[in-house]
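Just dropping this structure here.
For this depiction, one protein chain was excluded, whereas all remaining protein chains were kept in their positions.
Should a chain be cited, it is by its letter among A, B and C, assigned in written order, with residues numbered from 1 in that chain.
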Amino acid sequence: MNIDFNKLFFTFLGLMIVLNWGLLMSALMRKIGARVAKRYGIPWFQPWVDLVKNYAIRSQITHGVMFYLGPVFRLSGGVGLFLFMPMVFGSDLWTNFSFKGDLILILYFQFFGMLGMALGAGEGGQPHSFIGISRGLSQFTTIEVPMTLAVIAIAVQYQTLSISDIVAAQQGGIMNWTVFTNPFATAAAMLSVLGAFGHSPFNLVKAPNEIPIGPPTEYHGTYLGVLRTNAAILHVVEAVLFMNLFFGGATTWIELIVKSFLIYFWSVFVGMVFPRFRIEQSVAWFLKIPLILGIIAIILL
Amino acid sequence: MTEDNFKMSNKQEEEVSKFFAPENEKRKVETPDGEIIEINPLQDYFSDARPKVHHPNTSKVVEKFLNWARAESLWVLGFGTGCGSIEIPPLLTPRFDAFRFGVQMRPTPRQSNVIIISGYLAVKTLKRVIRSYEQMQNPKYVLALGSCTINGGMYFDSYNTINRLDYYIPVDVYVAGCMPRPEALLSGFGKLKELIKAGKGEKANEYVEKFDWYKANQKKIIQDWNMPDYNW
Amino acid sequence: MKDLLERLNTKYNLTDIKYQRDNLVFLTIGKENTIDLVTHLRDYEGFTHFVLLSCVDWIEEGKFQLTYFLNQPERKYDIAIRTMIDRDNAEMVSAHHLWRQITTYQRELREMYGINFPGSPGVDENFILEGWDDIPPMRREFDTKQYSEDTFFPREGRKTHDPASYMKEKLYPTEPTTDKVNKTDE
Partner (left out) sequence: MNNLFNWEPDRSKYPTVKDNGELDVDLSSHKFTKLWVGPNHPGITGNMAVEITISGDEIVQAKTHVGYLHRGFEKLIERRLFIQGFPTCIRMCVAEPDYNEYILSKSIEDLSGIEIPEMAEWLRTLALEMARLQSLLRTVPGQGGTFSLGLGVQWGMYLRDLISDRFEELTGARIYHMYILPGGVRGLLPDGFKARMEENLKLIDQFVINIKKLMFDNVIFKKRAIGVGVIKKEWVDQFGIVGPNARAVGISRDIRKDYPYLKYQELDFEPPIAKNGDIFARSTVRYQELIQTVDLIRQIMAKMPEKGDIKSPTPNVLHWKIAKGETYIRSESSRGEYGMYYVTDGSDKPRRINLRGPSYNHAMSLLEHMLINANISDVHAIMVSLQTCPPEIER
């Protein structure tokens, strides 16, 4: 077995870029939110400080083995998603370990972290945790339905299950992007991305001032640091996934940063002006509008 | 996935727990009701363990950097214990905007570092405050608001409010006034940051060192003590 | 208001009638007829809004005064019905079946004054205090300052001095001071 150390190095470097960009992006989003509320907002380096602070907490308690493993599963879900995601199109170094058929794997990895978290937070024994978990799993299941429909529509449209190929098919002008060639699938996916990012109106997993703060209630210190690291990675990688599938991918890091920012901003923008759904309303909503859009996208093929 | 896959034999389990953490061994304890039960700390949520002193990092440079991070990221427990909590919302909104200084609210004691005792403490709340305080992780800081926490303030003769907070939990910074304005609170946060950066924010360890004294004081006024002595 | 009281006077033995304002009257009735009168007012005179149930401790006479405040929303009357009960073994007929909130008032009175309301739901549960083992705190004989000083750790106040003698002592330290006042503030 020969290991490509060059590839490994660049993958690790990519992970660091994604992590830092994710932290900066969350700071920027919070600053934008603060400005809308006429506040100055947090300093731009606040997420890094929070992360260092969390890792520097001296004492830690445990509730059992699964409690340890919950954040680890979550992080491996995020990193796994990253590993199989081609970041920059056309570059051999920044495509990570993507291969033919990685689309299926990525859909799986999206769910993986959630499940690991469910096991870990469930062992925490805090009622808010498992209420949040049950909400999160049921919502995520319904998000997956329109999302999978949209992905199937694209896979059929481009006759491939490889993300790199899908990006390649969209090159050569803005009109080749899926958002214009297959608007219904894009609409379905962009609505389900609202749920995936977990901002209001679909933030009922964490649901501040209802079940504060859902699954991570018992997690602290290093556990929380791991969870926050994962969140930073996951947000960027999910934005990159949607960028690759619908918005023509990125040929440079700059393009990736701009596009992932805009995709993430879309969910923050909606969250700023809409209150939160109840869980049954959220499930019903996902099974109505995005699902119908997804089915139309399938039918139109 | 069946449960058996994960299950170790009892002997294995004991060895593992002895290796990792001796305080996680099975043992017999006396509950607050006087009943004697056997507990397995890895599975049961019952603790009679005394808290431990967590020493600062031996490297001074590292500790200085970590203290800077701790000072710049103060996560406050969202627990409005008294009337001072009316000034917390203005603190987080456009006029005063404490987010600028790295002050953020957290809803759970596990994740917070600072607990603001906003004014007088009724005995019933004191019990909850002690629980919340003990559930917070080291290092942790206490910011006491208002004259009621210093000497009882205008409730000096009340039968239900405590007079001196520092007899029950260690206090880092007092903010005087009734009520203190948000500016005073911000200045209190500034003072707390100075203390942390200077390495003086070790009150959590002081609580551990004087644990018996604090517990005796707490038990003197909390009549029905139906919880373990220390809640992590 | 006057005609209402005349009507009531024919049925009940009302004493101590006092008009505090045109639409607020205080009156006293015996302990046995109180709930009867309250029910009558609610059912037949339209006093549908229950305002307050309170207790006054007349320790000198050895009595508790219970005050039932009723309000007639249409004609905007208020009636306050006083009834005297004994301080020792204080007990009163429960009125929780008339208005829902009376349950809460009775829980409070039970805890704060030690008045028993047999049959009222949850009347013996803790309401405000937790694990209280002294005499009920709102009774007049309970000295809250003494209790506070005994229980909580009072911080000594600043030292106060009598200005004249203190100045004298500071300025002329050789002269012996006679009336040195050195008491502590509350």
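Quick note on the criterion: a residue touches a chain if its C-beta (ideal position, glycine included) is under 8 Å from a C-beta of that chain, and two chains touch if they have at least 3 such contacts.
Here the structure is a predicted model, which means the values were calculated and not measured.
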Taking the complete complex into account, which shown chains does the hidden chain touch?
A, B, C
Hidden partner chain, touching residue among A:200, A:229 or A:267:
A:200
Which of C:8, C:29, C:80 or C:123 touches the chain that is not shown?
C:80
Options B:75, B:141 or B:159, residue touching the unrepresented chain:
B:159
So that we can see where the missing chain sits, which residues of chain C does it touch?
20-21, 23-24, 26, 43, 48-52, 54-58, 67, 69, 73, 76, 78, 80, 97, 99-101, 103-104, 126-130, 137-138, 140, 142, 144-145
Kindly note down the residues of chain A that lie in touch with the hidden chain.
36-39, 127-128, 131, 200-201, 203-204, 207-212, 272-281
Touching residues on chain B - with respect to the absent chain
77-83, 85-87, 89-90, 93-96, 105, 107, 109, 120, 122, 124-125, 128, 132, 154-155, 157-161, 178-179, 181
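Simple rule for what comes next: only the chains that are shown with their structure count from here on.
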Distance between chain B and chain C based on Cα centroids, please, to the nearest Å.
38
Any idea how many Å lie between the Cα centroids of chain A and chain C?
60
Centroid distance [mean C-alpha coordinates] between chain B and chain A, Å
34
What are the residue numbers in chain B that touch two or more other chains?
none
Shared-interface residues of chain C (touching two or more other chains) are none
For the chain C and chain B complex, residues of the former touching the latter:
128-134, 137, 142, 144-145, 147-148, 151-155, 157, 186
Chain A contact footprint on chain B (complex, rising order):
6, 42-43, 45, 52, 54, 65-66, 69-70, 72-73, 75, 78, 93-94, 97, 99-100, 102, 104, 106-108, 110-111, 113, 137-139, 232
Could you list, by residue number, the parts of chain A that touch chain B in their complex?
34, 37-43, 46, 49-50, 52-53, 56-65, 125, 208-209, 212-213, 216-221, 224
